[in-house]
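One protein chain omitted, others in place.
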Amino acid sequence: MIETRTSFDRICMGILWLGILFILAPLWIALMTASHSAVDVMRSGLAWYPGPHLVENVIRVFTDTRIPVQMFNSLVVALMTAVGICILSFCTAFALVFLNLRFGWLVFATIFGTILLPVDIRVVPTYQVMSNIMEPFAALGLPVSQISLVNTHIGLALPAIAHGTGTFMLRQFFRTVPMDLARAARMDGAGALRFMWDVLLPLSRPALAALFVLMFLGGWTNYLWPLVASSTADMQTAVVGLARLATDGDSRAPDFPLMMAAASTVSLIPLTLIAVLQRFLVRGMALTEK
Amino acid sequence: MTQSPFRSRPMALLFLSPLILLTALFFYWPVAEAIRWSFFLEQPFGGESTFVGFANFRRVLSDPEFWKSLKLTGIFMVTASVPAVLVPLMLAMAADRGLRTSRIARNVLVWPKGVAGASIGVIFGFIFNPFVGILTPLNQLWPGIWSPGTDGVDAFITLIVANLWNGIPFNFVILLAGLQALPDTYAKAAALDGAGPWRQALDIRLPLLAPQLFFVLVLEFTESIINAFGLIDTMTRGGPGGATTLLVYKIYADGFKGYDLSGASTQTVLLMIFVLLIAAAQFLLMERRVKYER
Partner (left out) sequence: MTLTLERPVAAAAKTGTDIRIEGLAKTYPGADSPVIPNLTAHLRAGEFTVILGPSGCGKSTLLNMLAGLEAAPTGRIVFGTREVQALAPRDRGCAMVFQNYALYPHMTVARNMDYSLRIAKVPRAEREARVAEVARMLELSALLDRRPSQLSGGQRQRVAIGRAIIREPQVLLFDEPLSNLDARLRNETRMELAQLHRRIGATSVFVTHDQVEAMTLADRVMILNKGRIEQFAPPSEIYAAPASTFVAGFLGSPPMNLLAVESRNGRIRLPDGGTIGCRRDGMFQLGIRPEHIRLGAGAEMRVQFREELGSHSVIALTTPDGARLRVTAPPGGTGDALRVSFPQDALHLFDAETGLAVRELLIRT
């Protein structure tokens, strides 16, 4: 730092603390409310202090709701999304950067186009396609039967996998890898595959980890697509289940502690991931912007 | 850039085809289908669809509900994006000072990345509940002053706050990375020129951050209207009285609750055009103003 401590620094510190407070307060209130009984909350409003009912409310989440199986769904979908994106975008970005394609830019533009219009914007037609993925082949006149991927794990993950962000990020990363490494590998007698496996993959480990974390979180927190693409409660993801829990009980008085306990439970896995893999996540986000 | 020494068309084809196939099937095909359906009238419960030309567009474009929801989408884009960029900007500039607090802040401020919009919607829905929430004391002093259930403006505010909460991590990380990438020679030069920390922040760091700010703003415009769905569906359900029925929510409701496939497809096409136009306009307006040679 160039000058000494000033009032400017004190203001900066104040801003940071306000930001931290703004982020933590809702999570804190959710957790604290989850530790009170429904009656208490209806009588005295949201809670700032811990109460005695946290364990009881969490147990209710596990016994009275579908959240446990839905969390399993979220885990499967998030893993599928993250693994699928990592593998596919690694291969795609590798071909784009290292295989000297004459029409590489066209392929890149094709894939990059998907970034402009996320699935949430085109959810209606995507749903129609997912309910019969053989439609385009049938349109070509091929004799294929109808296959619906609605209400399957793979169907929940696919639109997120068919997306260009991962390819874009890894392409940016590959372009920072010195091309002389590829030339050196070629001189050492390595072919493209060998270079990819022996040199590029080990070098990409941090970038892939970052991409994985980012896409796992994305897969876990997606809402609109899993909402429409799952028709039974047992196929819904945890976030959808939580939202249904909060909005479907219109007739009864809302059970806020149960909702808050569920919200805390659902967010536990991704938040733990963030706490542990913090630096990968930050690097991943920074990679989005070249 | 040096050319790669590898060249293998079969391998390229093998590596590229899976993702190309997937994007074709789950991106380009749906986009094409949306456009096709917008020219057909689809029967809600199956049966033949009939070509109707621009009838769907005439119907949608003459529907005041559509225009209202498009206007709300535009309003939300601006009113939600501006704080969702400005607040992270302030935080990033504060965190860039290398204070002890910034270590904690850099950790905590990315946490919302792990909390779905719908999840935080549930939580904020409770926090802003007029009867048991954080603003209840206000209602006891002035009854009815805070009522997101009946007041459209209040409902809009809850969405903006929740959207800000969700948008902090990404924008903060990008802006902070941008600030940290600035060579500190600029700060040294500015200090020698006699600029204090305030002037440095406003005259040096802010202008040099323009590329990142631009990038973040472009993404936030689209991101806000997408993220809004999870918030709307859990906090306001489009209400009160349609005051928070943004186009994403209206399309969902029309398509999946009203079974109006043609109407939903037509609106999808219009929303896609809207989003692309916004992106194009931003690029045209701002692109040439934010590039610096280093």
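To keep things simple, chains are lettered A and B as they appear, and every chain counts its residues starting from 1.
Heads up, the rule we're going with is that contacts are C-beta pairs under 8 Å (C-beta built on N, C-alpha and C of every residue); 3 or more make two chains touch, one makes a residue touch a chain.
All of these numbers come straight from a predicted model, not from anything done at the bench.
> Identify the residue among A:Leu181, A:Ala233 or A:Val276 that touches the chain left out of the display.
A:Leu181
> Of the residues A:Arg43, A:Arg194 or A:Arg279, I need the one that contacts the missing chain.
A:Arg194
> Please give every residue of chain A in contact with the chain that is not shown.
102, 178, 180-181, 183-190, 194, 198-199, 202-203
Rule of thumb we're sticking to: only the chains that are shown with their structure count from here on.
> Express in whole angstrom the distance between the two chain centres, defined as the mean CA positions of chain A and chain B.
16
> How about chain A: which of its residues touch chain B in the complex?
Answer in residue numbers: 1-3, 6, 8-9, 11-13, 15-17, 19-20, 22-24, 26-27, 29-30, 33, 41-42, 45-46, 88-89, 91-92, 94-101, 107, 110-111, 113-114, 116-118, 120-130, 133, 135-136, 158-159, 161-164, 167, 175, 179-180, 182-183, 186, 191-193, 195, 217, 220-224, 227-228, 239-240, 242-243, 245-247, 256, 259-260, 263, 266-267, 270-271, 273-275, 278, 281-282, 285-286, 288-289.
> Which of the residues in chain B end up touching chain A in this complex?
Against chain A, the touching part of chain B is residues 1-9, 11-12, 15-16, 18-20, 22-27, 29-31, 33-34, 37, 87, 90-91, 93-95, 97-99, 101-102, 104-127, 129, 131-134, 136, 165, 168-170, 173-174, 177-178, 184, 187-188, 191, 196-198, 201, 212, 215-216, 222, 226, 229-230, 233-234, 237, 248, 251-252, 255-256, 261, 264-265, 268, 271-272, 275-276, 279.
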